[in-house]
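As you look at this complex, bear in mind that one protein chain is not there, while each of the others sits in place.
And then chain A:
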Amino acid sequence: MPAVSKGDGMRGLAVFISDIRNCKSKEAEIKRINKELANIRSKFKGDKALDGYSKKKYVCKLLFIFLLGHDIDFGHMEAVNLLSSNRYTEKQIGYLFISVLVNSNSELIRLINNAIKNDLASRNPTFMGLALHCIANVGSREMAEAFAGEIPKILVAGDTMDSVKQSAALCLLRLYRTSPDLVPMGDWTSRVVHLLNDQHLGVVTAATSLITTLAQKNPEEFKTSVSLAVSRLSRIVTSASTDLQDYTYYFVPAPWLSVKLLRLLQCYPPPEDPAVRGRLTECLETILNKAQEPPKSKKVQHSNAKNAVLFEAISLIIHHDSEPNLLVRACNQLGQFLQHRETNLRYLALESMCTLASSEFSHEAVKTHIETVINALKTERDVSVRQRAVDLLYAMCDRSNAQQIVAEMLNYLETADYSIREEIVLKVAILAEKYAVDYTWYVDTILNLIRIAGDYVSEEVWYRVIQIVINRDDVQGYAAKTVFEALQAPACHENLVKVGGYILGEFGNLIAGDPRSSPLIQFNLLHSKFHLCSVPTRALLLSTYIKFVNLFPEIKTTIQDVLRSDSQLKNADVELQQRAVEYLRLSTIASTDILATVLEEMPPFPERESSILAKLKKKKGPGTVTDLEEIKKERSSDMNGSAEPASVNASAVSTPSPSADLLGLGAAPLTNSAPAPSSSGSLLVDVFSDSASAVAPLAPGSDDNFARFVCKNNGVLFENQLLQIGLKSEFRQNLGRMFIFYGNKTSTQFLNFTPTVICSDDLQSSLNLQTKPVDPTVDGGAQVQQVVNIECVSDFMEAPILNIQFRYGGTFQNLSVKLPITLNKFFQPTEMSSQDFFQRWKQLSNPKQEVQNIFKAKHPMDAEITKAKIIGFGSALLEEVDPNPANFVGAGIIHTKTTQIGCLLRLEPNLQAQLIVTADSNMK
C-alpha cells in the first residue's frame, strides 16, 4: 500500500516539526517552542472563531510539544471541542490529546464523558471505537463509574460489529483492572464466555484476555470457560498452517490466541472431566511434538512464535504439576534449549526450568542439567542470562549437590556483576545452612562469603553464623580457629572482624591452649583492627574485650589499659564511651564470680523455625482453655534463611524432597475426643485465619509466614519484589517489644510510607499497642525501623493487622499482613516434677478445662524437632515426667495484666504416627 494517506495535510505541523529538528541547541528548541506556544495561545484566545481544521492542527502541535517532554497547561478545552466534531480526523486528534494529556479536572471529565456517551450511542462503529479507546486509554475511576455498566451491554449485544466487540472487551478489561468493584457481574458473564466460540478470531483473542483477568478473581463464575478454551485450543493446534489465513503468523497458527488460551487455563486446576482433560493432554503433547519438527521457515519470527506457544504450554504443564510424563518431556525440551544458539531461548529455558525444579516429578530431571547450567554461569556473556543461571542452580540445589553448587556460586561471586552480588551472597548463605551436614563446611562457606564479597554480606547473614556456632558446640572450636586464622590477613573485611570478635569473645578459650593463639595474641590481633572499624564494630569489640577479661584473667591489665586510654574513655561517641567506662568499672570492682556470671557464655538461641500452628480455643466460664489443636509445619524450602533449623537437625529428615515437612503433622484432627465444644458460648476461634481486617486484603502467603512466627520471634514476616518486612521481638511476662524493619528492596524511594497497626475493637481491650511513627520517605535500598510496645491486658484470640501504604514509582501500594502477636508469646515456662504435673493434670478434669485432639501425621516424627517446637511455643519442656518416654510434656503460665493462666500440655505420638495433643489449663 503506497503512502496514500501519510499525514493528513497539516502542513503547519510538519513545518513546526522540521523547525524543531533543525534547532542546533536545547535553548534554540525551547525558544522555538515558546514562540509556538504564544502563537497557539493567542489563536485560542483570539476573537475570531477557529475552524475545526485549525483547532486540530494547534491541538496536534501542543501534543507534539508535550511528547517532547514539555509541560502543557492549556488547550484541553479546544481538544474537548474537537470530540464533538463530525469530522473523523478532528475527533480522532481530540481523543488522542485527551488520552495522552488527561488529568482529573472534574469539569472537563464531565464534558469528555458526555462526548464519549454520544459516540457510544452513535451506532457508528468507527466513532464507537474511538470512544472505547479513549475510555481504555484514560482508564480512570471516573471513567469506570460512568461506563462500566454500559460496556458489557455493548459487548454482548447481538448486533454489535466484531471490531467494536473487540474494543469493548479490552476496554472492559482495562476498567476491571483499575476498578473491579465498579464492574457489575451479571448475565453478561456467561455470554462473554461463549465468545470463545466466536467465528471471528480477533473477537476470540480479545475475549480471552478479558475472561482470563475476570477468571483470576472469580474462578467459579467463569469455570465453563475451561472446556471451551480447551476445544478452541485443540482446533488451533491441529489446524494446518494455512487454515487460519491472516491469523497464521509465519506459519504458526494463531500464536497469540494460543498463548492466551494456555494462560487462561492456568487460572484453573487440571480439568475434572476426563474427556476435556484427555483433549488438553493431547494438545500439550502436540505442541511438544511440534517443537521437534523441522522449522517451516528460517525466519526468527517463525521460531519465536512457535516457541512462545511452547513455553506457555510448559507453564501450564508446570502449573498443573500432575502429569509426570509431560513434566519430564517439558524438562527435556528445556534442556535442549539450554544449549541453543539463540540467547533468548537459553534465557527462557533457564527461567522456566526454575519452576520445574520445584515439582517433585521433575526435580531429578532438572538436576541432570547441572553441568550445563554451571557452564552457563561461566560462559554466558550477558549478565541477565547469568542471573537466570544462578536462580536455577539455587532452585535445583538439594543435599546431593549442595557442595558443588555452593562452590560454583562462590567461584562466580569473585567476578560477579555488582548488581547481583548481594542476591548471590544470600543464596549461598541459605543453601550452606540448609544443606549443611558438616558444620565446619558451613563456617568455611560463610567466612569465604565475607572474604570474597564482604560488602554484600548483610547483617542477617553474619548474625546467623553466630547463632549457629553458639547453638552447636561441635563446631565452636573449629569456628574459633578458623576466624582466628582468617583475621591474620593484613586486610580483612569489617564483617569478618565482627564475626571474629564475637566468636573469639565467646569461644576464644577453646584455642587459647595453642601458644600461637594465646589470649594475648588473640587480643592484639583483634585490637589491631579496632581503629579501622566503624563505631558499631568497635562497640562489639569492646564487649569482646570484657569477655576476654572473664575468659583470660591473665590479660586483664592489658585490656584495662586499653579501656582506660583517652581514646576510649573520652571517646566522642556516647555508646563507645559508655561501654568503655562501664566495662572498665566492671572489670575493676566485680569479683571473679560476678564477672563469670555476668559474662557467662551465651545461652543457645531459641530455635527460629517454627512448626507449630496452634489454634487457641476460647471458652467462657471459670476456666480458660488453651487448645493446642493443630500442629502444622511449613515448608523447609523457605527463602527465609534466618529461619532454618539446620542447627537442630540436619539429617534426620527421611523424606526425600527438600520441601518435605519436617514434622509433618499438618493434618486436620480426625476426631475431637474432648467434650463437644459446641455448646452455647463456646466459640471456636481460629487466630490465624480469622482476621479483623477491613483495610487491604491480606497479602498472599502471609498466613504461612504468620504461622512461622508462632514459635519464633525473629525473621522475615513478609517479602515481595519491593518490600521486605523483618521482625525482632522479645517478650517478658505480659510485656513485649517488637522491632519492625521495613526494607526497600528497590533503588527507588518509597513516598508517603505509612505503616499502621490495627486492632479490632475486641482486641483493643485485651492488647495495648504503642507504635512510633516512621519517616514517610524510605530511600532505595534503605531500611527503617519501627518499635511497637506491647502489653497483654487479658487473653485474646485474633492478631493485630499491620497495614502498610506507600507510593512507589507513581503507583499506590497497599498491603496488609497479620502481625504475629499471639497469646503464647506471653507464656512463661514452668518446671515441675512428675508428681506435681499429674496431680494438677487430674485436677483439671472439668470439661471446660480440657481439650484433646487427635491428628494424623503425614511424615515421621523427629523427637528433637518436636522438642524444639514445644520450647519455641513458649512452654517448658518437661523431660522424664511422662511414664511413657515417647510422650512430650510441657507446662507454662500465660501472663496477662489481669490474670495468669496455667497450662499443661501432653503430646502423645502413637505407632501409627497419629498424635494426640492434650492441653489443660486453669485460672490461678
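In this text, a residue touches a chain if its C-beta (ideal position, glycine included) is under 8 Å from a C-beta of that chain, and two chains touch if they have at least 3 such contacts; residues count from 1.
Please note the rule applied: contacts and distances are computed from a predicted model.
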- [ ] Determine which name in "PIGT transamidase", "ARC1B protein", "AP complex subunit sigma" or "Centromere protein X" the UniProt entry assigns to the undisplayed chain of the complex.
- [x] "AP complex subunit sigma"
Task: Touch with the omitted chain, as defined above, among A:133, A:191, A:867 or A:897 - done: A:133
- [ ] Using the touch definition up top, pick the residue from A:39, A:89, A:448 or A:777 that touches the left-out chain.
- [x] A:89
Task: Omitted-chain contact residue, chosen from A:82, A:326, A:348 or A:497 - done: A:348
- [ ] Just name the one of A:274, A:490, A:603 or A:810 that touches the chain not displayed here.
- [x] A:810
Task: Sole contact to the chain not displayed, among A:166, A:476, A:509 or A:729 - done: A:166
Task: Residues of chain A in contact with the chain not shown - done: 1-11, 14, 17-18, 21, 53, 60, 63-64, 67, 69, 87-89, 92-93, 96, 126, 129, 132-133, 136-137, 139-140, 163, 166-167, 170-171, 173-174, 177-178, 201-202, 205-206, 209, 246-247, 249, 254-257, 259, 263, 266, 301, 304-305, 307-308, 311-312, 343-344, 346-348, 381-382, 384-385, 387, 721-722, 746, 748, 809-811
